[in-house]
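Let me give you the structure first, and then I'll get to my questions.
Of the protein chains in this complex, all but one are displayed in their positions.
Showing chain A:
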């Protein structure tokens, strides 16, 4: 097999893995959008916030320590514990549920029935508010996150591809794990939404608010539930991303990468978010590999958006989105 093809295959696989992370963030968007019509700009910041909180809890960092020390003249920074990753993840999950509740109680409950653009503006406000709170709470320095996921080259793939093709593929263990966990998450979400009482209620709310109310579903409860699930998805994305490149504030920018994913996949489709994520991941890696050297690289910054733009022109509802039919 020609070398170029082998390289391209390796790039393809790595693109798939990157795409899984995009898909995870996009999934969080879709969940909230379907159930409440809110386009949650803060989804990326939620991933950042979750990762920050996770590191903070694991390392026993005192929240708001800067503020506390400045006000009281103290010098406290750490509780002096190191929690196991599992415990910290569960505690962070609880924090994300509390956040979901607060977001509904203090923001969206007061905005029921408002124009979508107003809800969207509220999420922009929420995003920057959370970014600020995250900063004050846990500090702005880049943090290392290690929850015990294996990292580094997967030697089995390296060796077996070497045996077959005479060229060993470089696939990171972390990416493999991320893919597995994301797949498990999507399967769990699908089963939950198709077969559980709450899942059925959730689909009902996504479909018709009035009808949902008439069968005894509390919209507030469903919204808190949805934001909690989105918070949990953000936590998983935050763990993957944070482990890969450290927990830093640029993490919130992955939300912007989720946008083209959503345009591709449709804002209301869970399979769309997944397939869209994979297409963007693979597309931008392959494009960079094939065309990047010709145009001086850095195509990854814009490729996704251009692809999404092309899609918008030819299929505005996305791959799996609901058909937009003009009512006349």
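What we mean here is this: a residue touches a chain if its C-beta (ideal position, glycine included) is under 8 Å from a C-beta of that chain, and two chains touch if they have at least 3 such contacts; residues count from 1.
Note that in this section contacts and distances are computed from a predicted model.
Novice: Pick from "Carbon monoxide dehydrogenase", "Sulfate/thiosulfate import ATP-binding protein CysA", "Pyruvate ferredoxin oxidoreductase" or "Quinol oxidase subunit 3" the UniProt protein name of the chain that isn't shown here.
Specialist: Of "Carbon monoxide dehydrogenase", "Sulfate/thiosulfate import ATP-binding protein CysA", "Pyruvate ferredoxin oxidoreductase" or "Quinol oxidase subunit 3", the absent chain's UniProt record names it "Sulfate/thiosulfate import ATP-binding protein CysA".
Novice: Just one of A:8, A:68, A:91 or A:219 touches the chain that is missing; which is it?
Specialist: The missing chain is touched by A:219.
Novice: Among A:38, A:103 or A:204, single out the residue that touches the unshown chain.
Specialist: A:204
Novice: For chain A, which residues reach the chain that was dropped from this view?
Specialist: 192, 195-198, 200-201, 203-204, 207-208, 210-219
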